[in-house]
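Note that one protein chain of the assembly has been removed; the remaining protein chains are unaltered in position.
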Amino acid sequence: MTFSISVQTQDFDVGREYAELIAGDTAAGAVVFFVGRVRDLNNARDVTSMSLEHYPGMTEKILQQIMDETKTRWDLIAAHIVHRVGELQMGDQIVFVGVTSAHREHAFQAAEFLMDYLKTRAPFWKKESTKTGEVTWVDAKEGDEVRARRWYTDQQ
Amino acid sequence: MTFSISVQTQDFDVGREYAELIAGDTAAGAVVFFVGRVRDLNNARDVTSMSLEHYPGMTEKILQQIMDETKTRWDLIAAHIVHRVGELQMGDQIVFVGVTSAHREHAFQAAEFLMDYLKTRAPFWKKESTKTGEVTWVDAKEGDEVRARRWYTDQQ
Amino acid sequence: MIQVLFLAQLREQLGVAELQVGADSVVSIATLKDYLVVNHPHWEQFLSNSKLLVAVNHQYVKTDVAIASGDEVAFFPPVTGG
Partner (left out) sequence: MIQVLFLAQLREQLGVAELQVGADSVVSIATLKDYLVVNHPHWEQFLSNSKLLVAVNHQYVKTDVAIASGDEVAFFPPVTGG
């Protein structure tokens, strides 16, 4: 469980994810989590629910590659990525990223990196339903790509 | 409870802190937490326990000022700071910082800022006990001050 | 045979989730696209989208690459997870 990836339809429990992340570990002085949720207003659309599709097989491989890259860049003790797929309602949890490290700057940077790369590399797609019954595929945000590029090194 | 500060001897429950942070809120698409824990090895010392002292009265005021500053800089929906004082054991939780926002970059930056300023401004002091019975006041880290200065603006 | 997948909005635009193409008909992503457009002229507007992403056997390919029998090629729009 030290470094784990899960793509699942069922919800996750943040308290349990945290407990698993630090279980038996007294070296992890710093823990950073990110939770992404379905929010009621996205790009000025009144969202009521969301459908999350992915590319089974590729998703897990890409998440594993992102995790491996994160481990080479920062000094981490553990990291979990959980991403839900399927039908989600307003306020539902979508994604959990949690990392532990002896150093807070490593934990913060690794969590941001994981989210930036997950957002722009992992093959998930969101389709939102609004109050008016409109169903729309969410557009990728240029800002997410810009954020991901911050982490590029000369090797890439 | 939207923006709250607590300095306490008792432990906190991360799952409950998270639940309170997002309670009744469907606008918070992004949640970032930081948890700091007593780690077994600090500056090459084998730590077994820690005593955390603070300056009652001033601590709460400084944390409130840091919280207020954070709210002016980023677009936040909620934020909690919980900091423990008193006797702590290896692996124990010391500090919880949680923020929610509609935007992930705001949540990440606000959480890092809160931690960087808390570390260098809030009047807490750590005294570590090691396996060999040595009791040492922890030295402030120059790196923490450097990290805090990243956030300085021309106004400061 | 080459397994071809269309995902998310592209699947809905084409009305097809997957199809097989004989490996003798195509040797690269470019010739595969040409083959698909020849057989489905109205797909051209969607497959020519420069933002479309392509993966071969679950790995992104940024430029044209050779493909062969047994490969899985996926076309999909920019990703929006997280």
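Odds and ends about this structure:
Read from first to last, the chains carry the letters A, B and C; within each, the first residue is number 1.
Quick note on the criterion: a contact is a pair of C-beta atoms (placed from the backbone, for glycine too) under 8 Å apart; a residue touches a chain by one contact, two chains touch by 3 or more.
None of these values were measured; they are calculated from a predicted model.
Just so you know, the chain we are not showing touches B across the whole complex. The omitted chain makes contact with just one of the residues B:32, B:47 or B:122: B:122.
Listed here are the chain B residues that touch the chain not shown: 36, 52-55, 57-58, 61-62, 83, 94-95, 115, 118-127, 137-140.
Criterion: only the chains that are shown with their structure count from here on.
Centroid to centroid, with C-alpha atoms defining each point, chain A and chain B lie 23 Å apart.
Taking the mean of the C-alpha atoms as each chain's centre, chain A and chain C sit 26 Å apart. Per-chain CA centroids place chain B at a distance of 49 Å from chain C. Counting partner chains per residue, chain B shows two or more touched chains at residues 104.
The residues of chain C that reach two or more other chains are 82, listed in rising order.
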